[in-house]
Structure formats: structure tokens, C-alpha cells
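For this depiction, one protein chain was excluded, whereas all remaining protein chains were kept in their positions.
Moving on to subunit A:
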Amino acid sequence: MPIPQPELDALYVQVHKRLVESGEWDRIHHLLASKLSESGWTDDLRHRTKERARVMDPLTFQALLEEITPQAKATVPLAVKREVTNAIKGYVKEQFEK
């Protein structure tokens, strides 16, 4: 049966809180960072952002972030996305089973 949105929001905050407080968030983040680095995604993004910043005028962080974010999200390797999503799902499932 569908859960009403406000309850979903409250659940999200709860799960998010547990993720952060247990340190699982940082562990998954570490996993994500190392997988992205090994696949070359991080360095590719660094290179593209730097070259874009070199010629952008006026240069502001927000403008750069807005421009780069869509391509950054789109180029995340599928395998990495899958692995991290599964790690999150695993933890959430575990929390609900407790």
C-alpha cells in the first residue's frame, strides 16, 4: 500500500540520520570515491572543470557547478552506480529488518 509523502519524508530523514551517525555514509562515500577515481571519472572531471574555468568569464563557483553537474552525473560508470546503490540498499534493508 502506498505510503503518504509526509511519512516517506520523515522515514528518509530517519534513515539518513542512521546512515550518517553509524559512519556508514562515510564508508560508502569512501567506496564511491575510490571506484570513481580508479575509473578515471574524477580526473576527467577535474580536467574538464579546470579547462572550462580557464575560459569562463565571469567565473563563479555556482555557475561552474551548474554547468558541470549534468555531465558529471551522466558520465558515472554504470558498474560504479550499481555497486554503490546496492551498498545503500543493503544498509537500508538491514535497518528495516531490525
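We take it that contacts are C-beta pairs under 8 Å (C-beta built on N, C-alpha and C of every residue); 3 or more make two chains touch, one makes a residue touch a chain; residues count from 1.
Going forward, contacts and distances are computed from a predicted model.
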| note | By UniProt, of "Trafficking protein particle complex subunit 2-like protein", "Cysteine proteinase", "Exocyst subunit Exo70 family protein" or "Glutaredoxin", the chain left out is "Cysteine proteinase"
| field | Touch residues of subunit A, complete complex, unshown partner | value | 13, 16-17, 19-23, 25-27, 29-30, 34, 37-38, 40, 42-44, 46-48, 50-51, 54-55, 57-62
